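Here the complex is missing a single protein chain, while all its other protein chains stay put.
What follows is chain A.
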Amino acid sequence: MTAYLKLDHIDKIFTRGAATTEVLKDINLTIEKGEYVSIIGHSGCGKSTLLNIIAGLTGATTGGVLLENREVNSPGPDRAVVFQNHSLLPWLTVYENVRLGVDKVFARTKSRAERDAWVMHNLNLVQMAHARDKRPSEISGGMKQRVGIARALAMEPKVLLLDEPFGALDALTRAHLQDSVMALHQKLGNTILMITHDVDEAVLLSDRIVMMTNGPSARIGEVLEVPLSRPRKRLELATNATYLKCRQRVLEFLYERHRFVEAA
């Protein structure tokens, strides 16, 4: 097994004045190329902090992140992030939002026309080409998140980081987008790391589920393989024994062994 993305003994300690809080403790994880890994845990367990460390937006206190055996400690387009609240720039159109990243990443390698085509190609992938000249305020929440995904994909990241990407969406839109992401993963073979707190979402989408214990000092409690063949169909899986077993396993972890303690 070759490690594509490797989290090596990551600790994170926040210091505010004299008070220090250890958020993450000794996080080790290796992810293979093309793998879809979810990180699940109760809110406040530091999973978003972990994603920020991988993205390079926050530094780890000790330990580090290796991508293709090279340490990465600052943000970059090789680890594009799809943010929870889409984070599209409201003064730019859908097209311009995607183009912003494309212009930076492919400034030398693609001509203007190629960059334009590449933006449209990625908007097509998420079925948003029809809204290219709309501003974010003129499209629905699900569409915004689609554009957010297109923006990240268009940077051709080595790892795609999804930070609770469907958290702010209604259940039907969420299911629709989950199917889209599954299809994209199938088609493009990206390496994806997703933060989530939705058990069904984690089991449906992931090859492996990383379950985190409660903070402070959150650790990786358990890693669960999801041995379901792809493409996966939501309806068929509802009665699939393996699916149900995986789901059961995650639920047990979250609600029995590591029950959320209210503001301890």
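The rule we apply is simple: contacts are C-beta pairs under 8 Å (C-beta built on N, C-alpha and C of every residue); 3 or more make two chains touch, one makes a residue touch a chain; residues count from 1.
One rule holds in what follows: contacts and distances are computed from a predicted model.
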Undisplayed chain, where the name is taken from the UniProt record, one of "Ring-1,2-phenylacetyl-CoA epoxidase subunit PaaC", "CbbQ/NirQ/NorQ/GpvN family protein", "Pyridoxal 5'-phosphate synthase subunit PdxS" or "Nitrate ABC transporter, permease protein": "Nitrate ABC transporter, permease protein"
Residue of A:K104, A:R230, A:K245 or A:R259 touching the missing chain in the full complex: A:K104
Contact residue for the chain not shown (choose from A:C45, A:V81, A:V147 or A:V181): A:V81
From A:M155, A:L204 or A:L254, residue that would touch the chain that is not displayed: A:M155
Residues in chain A touching the chain absent from view: 55-57, 74-77, 79-81, 83, 85, 87, 89-92, 100-101, 104-105, 130, 135-137, 140, 142, 155, 172-173, 176
